[in-house]
Structures are given as structure tokens and as C-alpha cells.
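Before we start, here is the structure in question, set down as C-alpha cells.
All protein chains but one are shown in place.
The block that comes next holds chain A.
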Amino acid sequence: MTLYLALKSAIMAILLAGAFYLFKTKVQRLFLIMQSVDGPGPGEPDRIKERMGVLFRDVLGQSNVRRKKMAGWAHTLIFFGFLAVQPHSLELMIRGVIPGFSVGHLLPGLYNFYLFTADILGFLVLAGFAYAAHRRFVTKPAYLTMGRDANLIILFTSVIIITFHLINACQVVSPYAAQGYDYSGVFPVSGIIVSIFGMAHLSADTQVFLFETFYFIHMLTILGFLIYIPGSKHLHLLAAAPNVFLKPLEREKAVQKTDIEDEDAESFGLGKINELNWYNVLNLYACTECGRCQEQCPADHTGKPLSPKAIVHDLKTDLFKWSDNILKGNKEEIDPIVGEGTEITPDIIWSCTTCRACEDICPVNIQHLDFILEARKYQVLMEAEFPVEMQDTFTNLENQGNPWGFSADTRGNWAKETGIPTMAENPHPDILWFVGSASSFDDRAVKISRALAELLKIAGVNVAILGEQEWGVGDTARRAGNEYLAQMMIMQNVEVLNECRPKRILTACPHTYNMLKNEYPEFGADFPVVHHSQYLLELVRQNRLILDERSLGTITFHDSCYLGRWNGIFDEPRELIAQMNRGQAPIEMKRTKDKGFCCGAGGARMFMEETLGNYINVDRAKEITATGADMVASACPYCITMLQDGLKECGSEIKVHDLAEIMHRKIKETH
């Protein structure tokens, strides 16, 4: 026996050293890749205390994962169970090398309590796996990858947990396994195994044999798992926590500003995989391939070739394919990400509506748009490749400052009969109304502008517009990857804004709101911005707009992505609807608020033909009709067009109205 124990010590020592060494080398390589990519990454993380909180809530608390109920709870069980058995496994490892090692003798109370809990939690892992297996083999949702990788992991971990219980059982009955410690009554679950299999009645030798067999299976599987992790989808076990820790703390975000004046820059945007930055790479490592992003994606949902999950996966594959070149600094040979025969095609990157449903749902906070929008930038600025329709749109934006090419000096014409003055006529307004292109030129949206104009007049707001001094805000150009044009447009407005230094800016367009609020500050124009859904509510609360008690019938509300997911404005429009409709909250669609479904217009898709799959707006329109509401309200000129077209296409009579129109009609009827 002593000889066996000596041998076991030696074998375990070699196995542990070997496995940890391999693990270390693999992880080190992953680190090196992060350090060797070229993109300028974010600096040191700020607000560490808040980030610790995030770590506790999202990782330890698993709150993000559980936004998908069943799968989330299953993951929580697996996560905690797996964490719980680790100290026990560690003790067993040490015991393998140093046979007399025992924590139990030092702190028996704590030790027993720990084992008791771990034994239960470990068992619950199996319950979690049962659900995971059920999804993989029975329900099989399309967004889950059914690869060998995932199945192997389930197998690995199941073996680890089962042998954990079997080892415990042996420790209860075998003095050899217990090493002089009394394990009876410590394991609630493993204790049951003891009685079911009548293990107490086995001969001492059999017990020893079983213990050693389970022990080695347990150890080899754990060590195998350890080596396997850094190359598999379960790399997320290592990368998820740091990625969540480093996530953007704010919901609001801006498209990455590219220094287009940089004369030394060899390339703009994301053309080759080595142009990622370290944070992008960490994002790729962190993906769990859970498929939630794909499940939410309007492009994928309507049969387009884009899946955010596939983008992350394909980029990761590309990264590993070229990792040698990246590490050796031999980057010229690296092939472009989008090119002939690559997984990521132009159709994929141009299908994105930038709705951010993927980023919002991702349990490990991957920033998909950092990849997609940068890839577009490269296509436009370096390759001059973009959907043909964008050619005229770009030209129009450049020449006239609006996507349709209406003469720039007619921008303020819509307001002529409304009595809303321009800044030139009223240089000190309380509110500067930045109207935006759609709301100035599109007849449908102009109707909304006129309604809002009248409401402002009724409420006695001291307001002015910029008129022909206003220029397209830059959202379309920027999201279509034309950073150069976008910055030209932005700078033009920034200059004007800085000259009139508004106290507060109002806009009825979520895209404009987002640009002014989140993207203009970086260009030197930082003024308070309010969206009309918020501002109208403010006026109602101040009793400057008085609403009567008549009902408007049933209303459902469609969230604009740029109001909701980009800026977190979910409640104000709903509150406003309730105020207008006798306190009756809007009927919610199935996909709503942070999980709302895009209308299809974002990301400059409003100006491209939708040739792949089904129309996104029709998909949404069907959901609207399913609510049985009399009216659908929205607060974005693009959404209004999309929904109106979609509903007409479905032959539905449901009316689409902006919040300002609804309120205007209501107030006019009262007066």
C-alpha cells in the first residue's frame, strides 16, 4: 500500500504540474494575442467600485444570465454547483500528492458545513444539465449551436459531478478513503447513493478499488477540462468575468470616433482581424455561444444572413486562424475579414439595423456593433463598397444635408405657417428645437412637426428652430460607415450650435436625439437634450398642457430602438400615453421595451432596399395587429413610416401616430 501511495503521489504530481503548465501556456498565448492586436483599445477602467458591484450582481448574482428565465436558472445552478465542488477537488488533488493532507481535522465544523452544502449544490448541477440536455436534444432552438464542443463539455462536467458524489460515497464507507475522518452524515445526496448501492456491505478492498477508480476518473476529467477550456467555447469561464467587469457602464454609447485627419493612418475601420483592439478580443473570448443575441436579432429573425452570434464566432475563428501571424508581427499576409470566400459577407454587415438588441441581451456584454459598424467603415472608406442605393444618399447628404436631396435652403419651409421663429428671429429661446431631416422634409413627419409646433405654442414655450442653418445630423452617414461624411456634417452643426449656445435642445427624432446627446459631445457640442416624448410629459406635469378625460381607445406602443435600447427611454412615452388615455397604460406587444423588435429602419437601412428575407416592418406590423389595439403610437419618424407601410402591406386599418399627433388632436378637440 505504501508503495502504491508513493506511486500515486508521483503520478499526481506529474499530472498536476503538466496540466497546469499546459493551461498556463495556453492562457498566456491568449493574453499575448490581446496585447499584439493593433487597434487602439480603451484605457484603464474607471469607476472600479461600480464595476465591482457589476461583478457581484451580474457574475456572482447571475442576474444577466437569468434574463432568460429557465435557461438562466439552469445556468445559475450549474455555475454555483460547479464553483462549490472546486475546493473539494482541490483538497483531493493535494491529498493525491501529500496523502496525509486534511482540512477536516483542522476546522471540522466549517468543513462539514461546506461539504454538506457542496454535496447538495453539486447535485443541482445535474438538474441544470438535465434542462440543458433537454434543450439540446429535444427542443433544439435554432439559435443554439449543436456542436461537438458543447456536448463534450456537458459530458465532461457531468462526469466530474457524478464522480464527486461517488467519491463522497466512498469516503463515508471506506476508512481508507476517509483517511481517519468521520464523514458519516456529512453528505445528504451522496449518503443516499451509499444506501441505494449498499456500499457499506462491500468488502474493504472493493471500496478501496472503487475509490481509487473514481478518484482518477475525477482528476483526469478535471485536468482534461482545464486544458480544454482555453481553446473551446468555454473559454468564457475565464473571459466572461473580466469582460463583464470591463463592460460599458452606461447604456448610451457612441460610434467609435475615427481620426480621419490622421495622415499616418494606413487604414480606417476594421478591415483585418489584427486591427481589433484588446477589448474587442476579450469580447470574442467571452462569448458563450448561448445564441440569445441571434434570438433577438431582427435581421436573423426575418431570414437575412446576419446573426450576431455567428459574427462573433466567425471573428474568433479568424482571430485564431491568424494568431501566429499576429504574434509574430507578420501581418501583411492576413486576409481581409470581408472578402472573397470569407464567412462574413457584405450582405451580413449591411443587414444590421443597429437596433442593439444583441448587445442588450448578451449575458456577457459583448459589443457587437463595435465590430459591425467598424467593418462598414472599412468597406466605405477603404474599399468604396456599399449598397448601390447609398451612393445617391451619400451624395444628397453631402450636397444638401438631407438624404433625399431636397434643397438645403428649404429646410425651414415646413415651419413657415406655424409661427415658430428661427434662431435669427428669436435669438434667446428657452428651447432650441433641432428638427432633423425627416421631420423637416418628409411630409408624413412634417405633420408631426406641425402638431408639435402647435402644442409648444399652446404651452407658451419660448422656442426657436435653426431653419436653413440646420444641417443633417449625421446619423445615416455614420451608421452607413461613411465616417468622413458624417464628421463633416457633425462639424457643421457643432459650429452653429456653439455659436448659439442653446440652454436646452428639443427634438422629435430619436436618431437626432442620440447623435446630439451621445455623439456630439465628443466633437465639442455638449448641450442638454430632451426628446419630445419626455418634454411633452414635462409640460403635462407642469399643467401647461391640459388633457381631458375622454378615452382614445386601446393603444399599443412601439419602442424606437434609438429611444429605448440606445437611451433607456422606455417609461416616459408610456406614461404620456397613460396620461392622454385616462390613465390607461398602453397594451404591450409580445416583444417590448428592452426586448422590443426593431421597425427595420435603423443603421441607414431606411435608405436601402430590403432584398433579403422578409420585411422586418411587416413582421412587426403583424405583431401590432395581434394586440387588437385601435392605434399604434410611436415617437420616431422612421418608425412611423415603417409601421405604416408594414400595416398597409398586411391590409390592416390600424392607424399609426406619433405621440405629438395624438396629443395635438386631443387638445384641439378640447379647445
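Simple rule for what comes next: a residue touches a chain if its C-beta (ideal position, glycine included) is under 8 Å from a C-beta of that chain, and two chains touch if they have at least 3 such contacts; residues count from 1.
Keep this in mind: contacts and distances are computed from a predicted model.
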item	value
Undisplayed chain, where the name is taken from the UniProt record, one of "C-type cytochrome", "ABC transporter ATP-binding protein", "Sarcosine oxidase subunit delta" or "Electron transfer flavoprotein subunit alpha"	"Electron transfer flavoprotein subunit alpha"
Of A:58, A:119, A:442 or A:470, the one touching the omitted chain in the full complex	A:442
Touch with the omitted chain, as defined above, among A:38, A:538 or A:645	A:645
Given A:129, A:434, A:471 or A:607, the one touching the chain that is not displayed	A:607
Chain A, residues in touch with the chain not shown (by the definition above)	389, 392-393, 395, 398-399, 403-406, 438, 441-444, 607-609, 615, 641, 645, 648-649
